[in-house]
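I'd like to ask some things about the structure below.
Note that one protein chain of the assembly has been removed; the remaining protein chains are unaltered in position.
Note that the chains are named A, B and C in the order they appear, and that numbering of residues resets to 1 at the start of each chain.
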């Protein structure tokens, strides 16, 4: 069950942490803390072992993974000394990272073709059972909804022929992945496979895909607190979230249109879980010195018996890459297993992992978890 | 379905808020915010209407309920103007509050007899379908575990005859309630029905009972956050809770042995939900000026991927009486329905309401809620 | 020493609280908590007594002060029962509130003339020693800096004649106040007297004026924390402030240009106090249900010995009107005393009260306080 994970944004903090961590867990150097798929609930599910994961990916920059890992040591994401212990794994992954064809000019059709060729080469050369493509690159600006060229596979093909497809990068990767028979996961809020044309392609190819936007911090907490208020019949009147982000993420999301895309996926939840109107606001602010660390402060004013107004606040100080990386590994393991089990279409049962899950309105973490467990058991298999 | 609610501690803040609130909700003056039993999930369960609830109780002090309600206006628990609108209901309840026999000297057997007589008189005179006794009085010091006179009903009867029963007040009330064929609920951490002798009595009488310690604030939040960490395979290393309490509660719990009883019931949860050792500490401090308001601050340090240590903090600023009162009404409605449906013994399916639920180790709020819904539907009934 | 206080925005929350509070303090019903001018440090300064303050003002709405006061009871700004006790004072003030001439069309010169006439009538009819005009109305959008018609009194007069003065409302009030020989205080970030033409007018008339923007919450705390870091040689790398505001203020400041004006005055401080660059951000968000209450959350990441990064956070939950009103009274008392003592020009020694103090770069609260004490003692006088 040698399983390929192809990371779009392969030298970013999340990707580097995921590759380094998979090597460290796979060789028994550290326990798999933060990896949901290793919980006893999934013990009977046939998932690829951490030592069976093989990494490759696309990138725009060429800093070596070892150097990126050392930077993450300084950023307090990775413990001192660990990169040296998995140096050979990092070097091997380095060999499998290709320059992103998006970087070089050329039309979309040829860029897609280049990605597809890289994927097929990776799978064949390394003799992989399956290759899951996971997008962990920077958040894109949102794509206008309902463009005619995205409405069907036929329309998209025609537009590509005419050079007017205007696919965002994430969707080009999704297109190429599906064309190469690779399942696709979008860990970001970018468009990815979320276009009617690509849903059609996935259906035709009988491939599974999943997304969007890994649920790593503030939204994770909201996904348990909102059901708590609802079940207690308490009414949040306002829920104000402030996110301080550093690193590349902070800078990217300081551009209003990209933040919009993130904020929209963060806000969907309350409306689904609570059965009344709430003043729901999410703000994202760039604080460069925070680096890979993220601080969220949420202020919730809620109404109780006889209209009494009470307040809850929380502060979450998390290391984003450390929170995201194990989920990337979980997703790749689950999606590869789904692929092997013949599942296709949007994997709505993976909602547990996402801020804005595909094809479901279930945002409560507990129900998402139970769905995940049930679904995983349905995949069959006699254990990893 | 005229249902009696007999409150032990009937002029306390929780009891006053419950009676005032039941009147206000029952007459349509305010919506039933905070009342779990009014959620759509329970729409088909046959529960007594708020206007069918009839109140009485025991107390040590004799301030009128109207005056207590005005004090709660100043304490920002009750909105200005509301007490006047339900004045007749408060006067009616005032008429049904008796001086606690515990206040006057005399042996335990005769005090129990007096309580029993008050309960039977209340039920008969007001023609009530059932009377649920709910303990909302101050937290007692814990009772030593395993005393021989508490070990069986026979031993207890003998000890009562000999004047050596040494039952805490809460257990005397429980004894009297069960003897009068009334279900008993302990909303505090006090001993109440939690003695083998009383379990035997409840079994013999085929009566339901429930407890302990209403889950209103910090523990409520922990009961959703702890499962969140567990499901995400994140490891809380330390969970430090600080509770600032005012009012009578603050003073009572400033006495270490009573705080112990509270703290013990607050701490049970993490050990059950998390599958590893955590440095789990709960502190209670008295801050008289907080009055009925309570502030909890929890600091959680947790370990994630590759051992990275992250932090979550929350502050809960709640009005304790406003949080407790609707749960008291919910419990009375559910327990009365259970009584009518012939349920008896410890109602483990009411774990949702308690910090330290009787007869179950399930502390996660979501599972407790699903159990509650299933159980309530099993009671039958065609709606309130 | 009967002293007039003319409030621009006389039925707003701050004004209503100030008038109601002055009456309550003046008649000994409540202690002057929050009134700086009553501290022992000012015991020897000749200030008007609270019972010598006489109120009037301009407004756009006509809700009675009594009704406004009852609204403030519901908003938890004013204790229940208090408005009734000072009803006659509120009625008397009601009599002295005039419809703002800004509400009715007409050119600026005639509006200014109307304000001036109202002021002179108020002073003469009520036989007041002096009348201090205090602007507590909504924050305006900022005025473009350096317009030619604002550059000198002569230019302004000419522009007024030509109907092209384009003074913002706050400056029209300032102009009218100075023309009527009344000192002027700007408690908001609006332009007010902060134009070269009006500085010239004040100098000519030998009148004192003060501003801008009362320092009531987050900025107050910053004005002691920033010097703390500086004196300890610790380096804040980022200081991120989030302000949740309700009420009219929240809505006004949700308009970006007005928020700008507020944010600019909030940000000036760090640059002055710290001797290095800091990522300094202030955000204002509208949360309507907060009403008169304001919650600020500040997150400060600072660097210590050997570059270690540490964090401080604070949450301030304040009632804005209750914080502002006593300062309005303090300012009126100090400025009236300054007027009597013949002081004129910008009162830089009142920096203690303002986010963006006129004519000084001293932002540290402790130094501002010492200046205030020294200055007040210089006014002479044998005590109130």
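Please note the rule applied: a residue touches a chain if its C-beta (ideal position, glycine included) is under 8 Å from a C-beta of that chain, and two chains touch if they have at least 3 such contacts.
Owing to the predicted nature of the structure, the values given are computational and were not obtained by experimental measurement.
Q: Given that one chain is not shown, which residue among C:322, C:338, C:351 or C:379 touches it?
A: The single option touching the absent chain is C:322.
Q: Among C:44, C:311 or C:360, choose the residue that contacts the chain missing from this document, as touch is defined above.
A: Final answer for the missing-chain contact: C:311.
Q: Since one chain isn't shown, list which residues of subunit C touch it in the complete complex.
A: 17, 20-21, 24, 30, 32-36, 38-40, 76-79, 82, 220-221, 223-225, 227-228, 231-235, 275, 303-308, 310-319, 322-323, 325-326, 352, 364-367, 369
Q: Considering the whole complex, not just the chains shown, which residues of subunit B touch the missing one?
A: Touch set of subunit B with respect to the missing chain: 237-238, 240, 242, 244, 279, 281, 283, 285, 287-290, 295, 297, 299, 301, 309, 311, 313, 315, 317.
Q: Give me the subunit A residues in contact with the hidden chain, please.
A: 73-74, 76, 80, 315
Basically, only the chains that are shown with their structure count from here on.
Q: Calculate how many whole Å lie between the centre of subunit A and the centre of subunit C, each centre taken as the average of the chain's C-alpha atoms.
A: So the centre of subunit A lies 50 Å away from the centre of subunit C.
Q: I'd like to verify one number: the distance from the centre of subunit A to the centre of subunit B, where each centre is the average of its C-alpha atoms, in whole angstrom.
A: 43
Q: Mind pulling the residue numbers of subunit C that touch at least two other chains?
A: 315
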